[in-house]
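Taking it in order: structure first as structure tokens, then the write-up.
The complex appears here minus one protein chain, its other protein chains still in place.
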Amino acid sequence: MAARPREQFSDREQRLLASLTEHGPGFYALVGLLVAVIAWGIIAYAMQLRYGLGVTGLRDNFMWGIYITNFVFFIGVSHVGALMSAILRLTGAEWRRPVTRMAEAITFASLLMGALMPFIDMGRPDRLLNLLLHGRLQSPILWDMLSITTYLTGSTLFLFVPMIPDIALLRDRFADGPAWRRRLYAVLSLGWKGTEAQRHHLETIMAIMAVLIIPIAISVHTVVSWIFGMTLRAGWNSTILGPYFVFGALFSGAAAVVTAMAAFRRAYHLEEYITEAHFRRMGYLVIALGMIYAYFTFAEYLTPAYKMAAAERGYLSAVFTGQFSRLFWFTQIGGVLLPVLLLTLPRIHWMPRLREIPMLQPRPALATVATYAAAMIVLSLVAPQTAALGGVDVAQMITPWVIAALGIWLFLALLPVFHDRPIAAAVVASVLVNVAAWWKRFVIIVPTLQNPFLPIQRAPAGWGIYQPTWVEWSITAAALAGFVLIYLLFSKVFPIVSIWETREEPAHRPIGHGETVGVSVS
Amino acid sequence: MPVTHEAAQRRWVMIIDLAKCDGCRECTRACNAMHFIPPGQEWIRVYEMQDHEAGSAYWLPRPCMQCDNPPCVKVCPVSAAWKREDGIIMQDTERCIGCRFCLAACPYGARTFNWVQPEETEEQRLRPYDIEWNIRHRKGTTEKCIFCPALVKQGKLPACADACPMGAIYFGDQVEDAVTNSQGETVRFSELIKEQAGYRLLEDLGTEPRVYYLPPRKRLYPAPPAAPEPAAAGKEHR
Partner (left out) sequence: MSLCHSRRLRRLVVLLAWLCIALGLSAQPARAAEPAKVTVRVATALDGTLQITAIVVDATGAAVAGTPVVLKVRTTFGWLPVAKGTTDASGRVQVTLPPSLRAGEIAAEAGEDAQVSASIRIGKGTIREPAARPGRDALRDLSPQPGFISPYPVPTQVGLLAVILGGIWATYGYVVWLLSRIRVKT
């Protein structure tokens, strides 16, 4: 089969294959940075192997911390594949076609990172085989192992199978790149010719996997939640933990797809295929999932707060008004309320009229906020002396209110800006969602551990509170870098937007800005 | 007599008389010495408790409860924690993979983890690894009180019970219905619990612990000082 030169690709295909062909210096710089972060993480892990888990901040009272947070976070993000590819496919949402592969790739990369985390958290990774030799089926960890491997296999199939026609296209016409790449395409394309029978098989597989992957995905995060739910601790001993985690996962996964969509759209100029309409629809998904997630959070915290049973009083106070209150309210206000507002308010048609209010001009507003922030920092340095004088920590008291006021002001000033740039709004919203999602997992784990049934007493210095160390942060950063790197490398070898799925029936493609119907089909 | 298991030869049980405990922590010292426990760990920990503001403050020694409905055994993925016929929850540190699920599951906080490789003394190195002595400790594994099966096999009381100068810890066999303390006092287990209204910690959680407490009524020794501050960041604690 002679490889034809690149000019044989139509404009559309060339655009969609841009990610495979363009190798700017930016790409290499990014890969270099990611590899450096991963290398640093490996060094940190080597320290942990050598000296034991004592190099982390974990101690007897808080035996799970950042690693398990990462585990829950990454497995959570991985649910988006099932959502986008399977659920949207079954409901016939045709607009999903350009973004399904991105979603599946996110699932794949994040499952790999997520599945890695419990092994990093183990005290004796050299005894890994014991899980297979002496595994107890009654333990939630075994359920985790079984369901994550099942989901990983299913996701890999679900990622690979729709790629076959595209790989066949690359095999036929992509002459660029080293020989190994052409061999890879030849092997992976499974001799695809586009015949009727082959298409039939492909459609059958897709239909089966779409139905199969949904219960598997739901079971994955449910059993992940049950490593907490099956204990007696206050805060974890909750019946709705399973569904709560599933919807939290879908929420943060959908937001991750929005971020990925924006990133690839900008980097490879895919404006025609990932349009504002896609962002709008993904926005609806994020809003809907956010509302459900907020409902679950409300139920999860209001129900024990109404009763304030003795066992739960400690962690509820810590979360609402105590040690973890800033984190908790950030995850709810900054992680759910703010993104939903950012996705909805800018679309209101009279938003630009806000610019007429002089106070809400963006530049003066930003300048004022910056000045206030600087003043607050200075005040916080000076304040300890005033507190000693007056006995009342004025800075402590007014800080939340000042921050809230400034935040609202800034928000209102930026709304007209976002009205003109809905995709920017969507990106800001999705990044906030994911950052807050990570901290929310932290807030689920640590406050409960800090408030056990029997009080924490006679703990050596530093064993009374969880203080993560550089090892844990390095490994977290390395996991994130690994996730991004896998995704990036994937986009370099395979087209990130499905060529053949977006080719079919132009009438089904959503109408976005400046797009014409009836692009030449090659 | 509650013989619950056909082949049950023994069912170890412990009674701690809170009226006699004076918080000297000799039990902790003896346990730490006998098992060469690494610093920072206490397999029997004496808490200063006060159930409610109007209640009395008292000292509460807390060993592993060897529960009959053990949360730790349920969640261990490799069966490194299992319940023996005589009621003791044994810990196999050769098999433990260090996932710490049992630490998360235990509501009494009775389990400890070897976060680093503990320093071993010469004396320790001479002893072989024995699951009933628990003298050799391995990095990255979980350990806890196991009611000293090596001593009990020889007819001696566990280290904590033996070391208590007040005779507050009684230990014995529920099948024999007799518990003994360090003063040589042997009493009927069922009678002692009935007379003094013995209770168990966190009974509502349904873990069915095998350690009973006698309420600190007409206490013989002074109560602990005013309720201690909960451990805060960086503060040294007693």
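We call the chains A and B, going by the order they appear; numbering starts again at 1 in every chain.
We adopt the following convention: contacts are C-beta pairs under 8 Å (C-beta built on N, C-alpha and C of every residue); 3 or more make two chains touch, one makes a residue touch a chain.
Since the model is a prediction, treat every value here as computed from it, not as a measurement.
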Full-complex contact with the absent chain, from A:Q14, A:T204 or A:T239: A:T204
Residue of A:G32, A:G191 or A:P364 touching the missing chain in the full complex: A:G191
Residue of B:R10, B:R29, B:R136 or B:R200 touching the missing chain in the full complex: B:R10
Per the touch definition above, residue among A:T150, A:S317 or A:T344 touching the missing chain: A:T150
On chain A, residues whose C-beta touches the chain left out of the figure: 136-138, 146, 150, 153-154, 157, 161, 164, 190-193, 195, 197-198, 201-202, 204-205, 208-209, 212, 216
Chain B, residues in touch with the chain not shown (by the definition above): 1, 4-5, 7, 9-10, 68-70, 73-74, 79, 82-86, 131, 152-153, 155-157, 171-173, 175-176, 178, 180, 184-188, 206, 208
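Assume only the chains that are shown with their structure count from here on.
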CA centroid of chain A to CA centroid of chain B, Å: 44
Contact footprint of chain A on chain B as seen in their complex: 39-42, 45-49, 62, 71, 74-80, 95-101, 103-105, 107-109, 111-117, 138-142, 201-202, 205, 207, 228, 230-238
Touching residues (chain side chain A, partner chain B) in the complex: 51-54, 58-61, 63-64, 118, 121-125, 127-128, 130-131, 134-136, 138-142, 227-228, 230-233, 449, 452-465, 467
